[in-house]
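A single protein chain has been removed from this complex, and every other one stays in its place.
Our next item is subunit A:
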Amino acid sequence: MSVVAAVSISQFSVPKGFQVQHQFTTSKPILRQGCSGIRCCNKESGERANTIGKNYYELLGVAVDSNPQIIKQAYRNLQKKYHPDIAGQEGHEYTLKLNEAYKVLIRENLRKEYDASIGQRRVSTVRGNSSTFDGSSWNGVLRPQALFVDENACIGCRQCVHQASATYMFDESLGCARVKLQYGDDDLKIEVSVDSCPVNCIHWVEREELPVLEFLIQPRPTEGHGIFGGGWERPANVFMAAKSFNKQLKEEAENGNHHRNTSESVEEETPAQAKARAEASMKIKMEAFSKFWHWQK
């Protein structure tokens, strides 16, 4: 077990391509792509890579919107399998991560922080305000395409939720379906779910487009006048809206206007999201730190 005694300088240089330096170049936002990079570099360490590359939700095998009870159950089930008392020393690494993940996800405040750091927001348990949904999360590795439900077109038939319950959720307050977990079910189920939609409102979109689409499809309060509340609205054609929105973003970037007003509406899409990730880097740093020790072995 005493690895270090045998480790020479030359071995240290092996993982140079490793992405840990993200934490030192503070100006750079830490993107999830960085994480996948780490996963690749870790190939040589075999199984360990699987646990380390995963986020806490993936590690526990739960959906991002799972309630504490489900997280608890998943944690205990995995403990039964991997705890060193049962699995021997090999279970050490895994249980370590498991404990860390559980500690964070079971505490509301730590979980929020963590969610922000990995750029995944989860549906608030307090229902009724649907604007708290902040985009779907990913099951497994990022893929080029993502699923998107055009909620304007959705008639609320729940067909997709029946077909692939881990991927879709039904928003009772809005009466429409949406994607909660990308690739939450196997490919066959997902294909069936897309085909089964009677109004064809489930679309395959580019991964890069997804955050904007998910952001725009959410109903926003319109400005109220006088004593009357403004009500809620969303773009009639979300795809067109996304296009112009992207264009707008691009122009802003070109103008060098990085410091946009922190008005809520612009806070939540891609560039800002990256910023949020960087801000909540503590968790990531911790992650990176433990990776640091792991590749020392």
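In the analysis below, a contact is a pair of C-beta atoms (placed from the backbone, for glycine too) under 8 Å apart; a residue touches a chain by one contact, two chains touch by 3 or more; residues count from 1.
By definition in this document, contacts and distances are computed from a predicted model.
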Answer for the undisplayed chain, UniProt naming, from "Putative Heat shock protein 70 family", "Carbonic anhydrase", "Probable ATP-dependent RNA helicase DHX34 isoform X1" or "Mitochondrial import inner membrane translocase subunit", is "Putative Heat shock protein 70 family"
For the chain left out of this view, which of A:86, A:110 or A:155 touches it?
A:86
Where does subunit A touch the missing chain, residue by residue?
1-5, 7-9, 12-13, 16, 18, 20-21, 24, 72-73, 76-77, 79-80, 83-86, 88-89, 91-92, 95-96, 99-100, 102-103, 281-282, 285-286, 289-290, 292-293, 296
